[in-house]
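With one protein chain withheld, the remaining protein chains of the complex are depicted in position.
What follows is subunit A.
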Amino acid sequence: MRIVKYKTNIKCTGCIKSLTPVLNAIDNIDSWKVDLNSSDKVLEVEIDDDNKETVFNAVKDLGFEIEEIQ
């Protein structure tokens, strides 16, 4: 179990709505949330394994910008 944080441009609840089914369906994501109040719109994801690709690709495919925060 590890937590990964990303900087994104997910700005509103509408974006979250489109993101929800996709992220929910990804097998190794345990939980996730977007902090709309932060300036970086941080997406925090708890994943089961080390495969961070799935999250990154899924968000990217939906047309959002995503960048991991180290």
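Observations on the structure shown:
Keep this in mind: a residue touches a chain if its C-beta (ideal position, glycine included) is under 8 Å from a C-beta of that chain, and two chains touch if they have at least 3 such contacts; residues count from 1.
Everything that follows uses one rule, which is that contacts and distances are computed from a predicted model.
With the options "Acyl carrier protein", "Transport permease protein", "YceI family protein" or "P-type Cu(+) transporter" in hand, the undepicted chain maps to the protein name "P-type Cu(+) transporter" (source: UniProt). Mapped onto subunit A, contacts with the missing chain fall at residues 13, 16-17, 20-22, 24-25, 30-34, 44.
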